[in-house]
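For this depiction, one protein chain was excluded, whereas all remaining protein chains were kept in their positions.
Chain naming follows the written order as A, B and C, and within any one chain the residues start at number 1.
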Amino acid sequence: MTTYRVLLFARYAECFGAESLDVQLPAPATVADLVLALRQLPGGELLPPQPLVAVNLTQVVSDHPLAPGDEIALLPPLAGG
Amino acid sequence: MTTYRVLLFARYAECFGAESLDVQLPAPATVADLVLALRQLPGGELLPPQPLVAVNLTQVVSDHPLAPGDEIALLPPLAGG
Amino acid sequence: MPHLSHAPIVPDQVTAELAGEADGAVVTFVGRVRNHHAGRSVVALAYSAYEAMADAATAAIVAEAMARWPVRVAVVHRLGDLAIGDVAIVVAASGGHRAECFAATSWVVDEVKRRVPIWKRERYGDDSEAWVDPTAPAGTIPVQG
Partner (left out) sequence: MPHLSHAPIVPDQVTAELAGEADGAVVTFVGRVRNHHAGRSVVALAYSAYEAMADAATAAIVAEAMARWPVRVAVVHRLGDLAIGDVAIVVAASGGHRAECFAATSWVVDEVKRRVPIWKRERYGDDSEAWVDPTAPAGTIPVQG
């Protein structure tokens, strides 16, 4: 199992009542695996099936592979500008 | 004969060495008649055959009729903006 | 100039640092806080960001615009608490020809909205608050949170 730290922002931080979460996943894991695990956690039922995810400051698709040490973030719908 | 005062600006004021000119024309007169008369005056040879002309603050075409008391202006190529 | 500002943004300062002596045109987009949204009266709002990514994503957009058009581009997005009329974002493009500056500024605004991780929480006339979700269908009741 590998531990991934997930940064949470805005509404998603409120869903989980935290600004980050540690999630353990069997390697190799993808973004989709991570989202599935998050949706099992208390508050995770408020997530959409395919939330925006960034890895190392870049948005990635759901089959993107995760590596130990990646900076992972769950992004609510963007509302800047 | 009717006397028309013509306002001159920028390069055209330099051509004639004046900021306005009085021109006498037999009535009825058009813008084209006025331009023809102006081109006969000293300095008028520097005018193009169809300079821009404004009457009462609006650009007009060469067959526009002139009336006594009109505010007439000869406009060099516009270069604002 | 940093792309994120916790202090009020002065548009003329953003463009003053941008324009060179060879540039004849500057086109600026200023996004301001409106007093209404989706039919509701808005009294204030707060912007928050995933700051490291927001800065990197904005820098990437600026670089892409400058590769695509012969212009210089500046983007500053406000974060924190804003009142009605406050400047939320300034995007400016400076160059030799206005058509390119208009095109670049318009494109950058679209890309910032599409790619930069910033979130907006509105407060309404009845003191309720909600996160703004531009992807929600029109008429959707904002998410209370």
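In this section, a contact is a pair of C-beta atoms (placed from the backbone, for glycine too) under 8 Å apart; a residue touches a chain by one contact, two chains touch by 3 or more.
Only a predicted model underlies this, so the values are computations on that prediction, with no experimental measurement involved.
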Relative to the complete complex, which of the depicted chains are touched by the chain excluded from display? B, C
Options B:P26, B:P68 or B:G81, residue touching the unrepresented chain: B:G81
Spell out the interface residues on chain B facing the chain that's missing from view. 7, 9-11, 14, 54, 57-59, 71, 73, 75-81
Residues of chain C touching the missing chain are 10-12, 15, 19, 21-36, 84-85, 96, 98, 101-102, 105-106, 109
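Basically, only the chains that are shown with their structure count from here on.
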Are the chains arranged, by touching, as a line, ring, star, complete graph, or other? other
Mind checking the centre-to-centre distance between chain A and chain C? Centres are C-alpha means, answer in whole Å. 26
Taking the mean of the C-alpha atoms as each chain's centre, how many Å separate chain B from chain C? 50
What's the distance between the Cα centroids of chain A and chain B, rounded to whole Å? 74
